[in-house]
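This view holds just a subset of the chains, kept in their places.
As written, the chain order gives the labels A, B and C, with residue 1 at the start of each chain.
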Amino acid sequence: MTHTEDEGLSAVLERVQTGVEAFDELVMGGLPRGRATVVGGSPGSGKTVFATQFLAHGIHLGEAGVFVTFEESPKEVEANMAGFGWDIGRWVREKRLAFVDASPRADESLVLGDFDLSGLLARILHAAEQVSARRVVLDSLAQLFDHFIAEPNILRRELFRISSRLRRAGLTVLMTAERNNEYGEITRHRMEEFVADNVVLLRNVLEREKRRRTIEVLKMRGSHHVEGEAPFTLVGGRGIVAVPLSSLRLEQESSTKR
Amino acid sequence: MTHTEDEGLSAVLERVQTGVEAFDELVMGGLPRGRATVVGGSPGSGKTVFATQFLAHGIHLGEAGVFVTFEESPKEVEANMAGFGWDIGRWVREKRLAFVDASPRADESLVLGDFDLSGLLARILHAAEQVSARRVVLDSLAQLFDHFIAEPNILRRELFRISSRLRRAGLTVLMTAERNNEYGEITRHRMEEFVADNVVLLRNVLEREKRRRTIEVLKMRGSHHVEGEAPFTLVGGRGIVAVPLSSLRLEQESSTKR
Amino acid sequence: MTHTEDEGLSAVLERVQTGVEAFDELVMGGLPRGRATVVGGSPGSGKTVFATQFLAHGIHLGEAGVFVTFEESPKEVEANMAGFGWDIGRWVREKRLAFVDASPRADESLVLGDFDLSGLLARILHAAEQVSARRVVLDSLAQLFDHFIAEPNILRRELFRISSRLRRAGLTVLMTAERNNEYGEITRHRMEEFVADNVVLLRNVLEREKRRRTIEVLKMRGSHHVEGEAPFTLVGGRGIVAVPLSSLRLEQESSTKR
């Protein structure tokens, strides 16, 4: 099913549950339907887990999904996510999930100076149609962006072009982006966080020889959201488990009121 | 209505209320009429909210506006700002607000090495004439600037050219600019804050897992203004709500006197 | 009136009062006559106010001036400085001040790869002759410098060429320069502070949500001067008002003696 951009936008933003319960609480029920969200994080911060959990929960609710993978192959995503209890292979067989494999292949001839973005968009839209997808994940944009690293004006336009074309097809989009460090300078290409409607940050900070993971909504256009970092853990058989808002609220509220 | 640059400038600077009450107090009643103000901030810091509130308040006072959008489409701006109680669709229908849509389109052919600035200026002036606009918002300049990122001398001239042409048409101009971090190095293109007459900074600082939002007038040519940061919150149905000057004054005065 | 470089330089440096009383105290009575001084500062730090006060005080003492403006138009400078009690329009009419307008114009055709420095010098010298100027302000050099940003050797020569040609005409020169941050790396083009005879720094530092303004003489070739930062405020109807030396002296002396 596809609905037009106009009606969707003039109404109050409908919510798409991510499956990370405590996170949905932070954002008034979920990510805005028909919008694009960038999830930025350092290596291993949980971007792919978050993206898959978003698709998994959609499938649980009857919303099919498309997983566009630029790095891991579909088989690898399947294997890597198996430990969280998600049976990706079955979803694909049941036509509730479709993969678009944009990962580099060992046998692939090197194509310099060219990146066929229109072809990619067509493949994604075709896949979405096959399974009547409502959700789409692009994990991650870095390969595409490295291509335009010296041309920020092109990069900015391409980012718009992708996400707006997908949204016109009624899809709720989640894109992952690479961040080189936990604080300070934002993403590697320094642009995604301005262009996206919604930005979620995953951090994995080293503090006195220990790691601490947090999730934060940096911005969400058109919507109130709880601000600041919420701690989470990656739990086998479940995925991202964030600290529920009720535990955070006392602190949090005192902070938004100040 | 258009008045000439000469008479407007030799008089004392007339004020244009922004609609952010506590902010107007900081700047002697509002932004200088017929001038350009740059509002710089990190992703989600509230640039678009501030810009829209400025237009909304103008409309409330009978001053029509033009919203030039380089990123979000008009429909998206409308949806994103609805939660603050602003009925942008109605304003457009009532010809109190006109959009100039300079956002990249998915179907748009990529034009490299060319950016039609004169065409854009003509569209803005045409729109301003249609609604007899007194206020204009450009949100944000980044796309334009990325185009000239390796040519700071061109960028500097273009920035002058845009804002001076609009001001000649009697418009009060508000332009948003991207800042990569809250303190330290100024804007992404490192130039806007020198070239603009007025610079307002929106910050969204992460401090011990909490966020703190502040607004500051960095400079206002030709006008006294209260200095330093004032805390604010983004409130559904209202927009930016800053702490009134009376609450800040005791501290503030002790500081400007030192 | 013009006097030759030779006699002027072999004598003790004659002083030119700036009109900022407490500042003149720091520099043995004023800026060295027939020399060039660079005033560096961040956006809104008071560079244009200082430059105008320097011209205003000259006019008050019977020394005509030339204001070369690269950014604000003459009308804008006039309006922006009105609040400090300076009637620039009258001075122009009375031929005690002449403007050279080198600001970019909206209708101006873009000239790439060329910057007519000789033409500019001729215009300045002509204006100085018209009003028999003794003082000249260039506010700011950034546009010129951005032009040569990739060629530091050219930039260095041009800076010499401008200031030495003006000084040969017996003019005392004040040039403003952009600084991106208050401490650390010096000016944007990293060169002005070495090349100039005199360097004055204006700072506007954010400390715990408050701003603090200071003025400092970084160097003054051929002259003793008080060292370190002196606090100042921008006062309507007066301009820059620095803390008098008598208040600073006790601290200050203990420091220069150590």
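Heads up, the rule we're going with is that contacts are C-beta pairs under 8 Å (C-beta built on N, C-alpha and C of every residue); 3 or more make two chains touch, one makes a residue touch a chain.
Please read all numbers here as calculations on a predicted model, not as lab measurements.
Each protein chain is a copy of one sequence, and the assembly as a whole in this entry counts 6 such copies (shown in place: 3).
Simple rule for what comes next: only the chains that are shown with their structure count from here on.
Comparing the contact residues of chain B and chain C by number shows a mostly separate set, under half of all numbers used being common to the two copies. If each chain is reduced to the centroid of its CA atoms, chain A and chain C end up 52 Å from each other. With each centre defined as the average position of its C-alpha atoms, the distance from chain B to chain C rounds to 30 Å. Residues 42-44, 48, 71-73, 75-76, 78-83, 89, 103-106, 108, 110, 112, 115, 140, 142-143, 146-147, 149, 178, 180-181, 188, 206, 209-212, 231, 233-234, 236 of chain C are the ones touching chain B in the complex. The touching residues of chain A, counted against chain B in their complex, run 5-6, 9-13, 152-154, 156-157, 160-162, 164-165, 168, 183-186, 190, 193-197, 199, 214, 216, 218-224, 227-229, 251-252, 255-256, 258.
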